[in-house]
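Below is one structure, written out as structure tokens; the observations come after it.
Of the protein chains in this complex, one is absent; all others appear in place.
Here is chain A:
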């Protein structure tokens, strides 16, 4: 096996009794856009700060091109980073901010000027050299921070929720810029966010963090189609979870029985379990279909409509199973049921077989 470009090898970090990250293991290819996605406190930022050298791991190693970087102090790691908060040097102009890493490296004046110009051009802020940071918008400041982090051509760029302080529209605009910059420069990016949409939009691969561990690593479509755990299934996409019990198991597929005796058969089962154990059936909203007539036995369920919300391009129908679990189905605009469905209606929800997954309750 060839040496991975960046290898996070069993990183563990504890603060007293609190475990911040636990045996985080990940290989990142050169030029890859890797996102750490997870709720706050899941260990994604801690991992990033260990990479930056602001924290030392309790155990484990980080290797860049096969060389451990843990003994190298932060300022000699040659890593770029964009922070969550605005970190431009307030007393320096935009040009001097971007020039700072080069000046620290004692680079010649002409070369500094040329590199600063190129970096500002990369983030589309040509001609902003003399502007002071305080006179710029949040989005512009983060773009300058990006230029400053890239101007010295670091092999790895770390980004710690750089867009969380910006409003939605601006965020999407800069996400697009970040993608373009990633493609133009080919720099390896490690990006931390708690926003699944942002992760899906930007990343080559996503590592889902939960309680200090990586639950699953994969491309967006892989994670969405084949979530390995209940947490991943819940974190990516707005899925419905119906609680029941394992009725039978065969070769990684299971049947689930719900309260009242209804049974769903032949769904892929994630996690080890035995008959009678509590398990959840996950259904993706866009794979569900509402019909007045009953669907095939074992792949459909009767539900009662609770609430109907018109959302423009679709109508969201909130419904409840006979044993009280909630699920939401979207009807596209123009769907024959969209105008006719009413609160209290008895309908059937059905789904395509590959859209259902069963998870053993941990």
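By our rule, contacts are C-beta pairs under 8 Å (C-beta built on N, C-alpha and C of every residue); 3 or more make two chains touch, one makes a residue touch a chain; residues count from 1.
Convention: contacts and distances are computed from a predicted model.
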"Putative spermidine/putrescine transport system permease protein", "Cation:proton antiporter", "NADH/ubiquinone/plastoquinone (Complex I)" or "Urease accessory protein UreD" - which is the UniProt name of the missing chain: "Putative spermidine/putrescine transport system permease protein"
Residue touching the undisplayed chain, where the options are A:5, A:33, A:100 or A:351: A:100
Selected residue (touches chain absent from view) among A:52, A:69, A:303 or A:358: A:52
Given A:89, A:176, A:310 or A:333, the one touching the chain that is not displayed: A:89
In chain A, positions touching the absent partner: 52, 54, 73-81, 83-92, 100-101, 104-105, 145, 148-149, 152
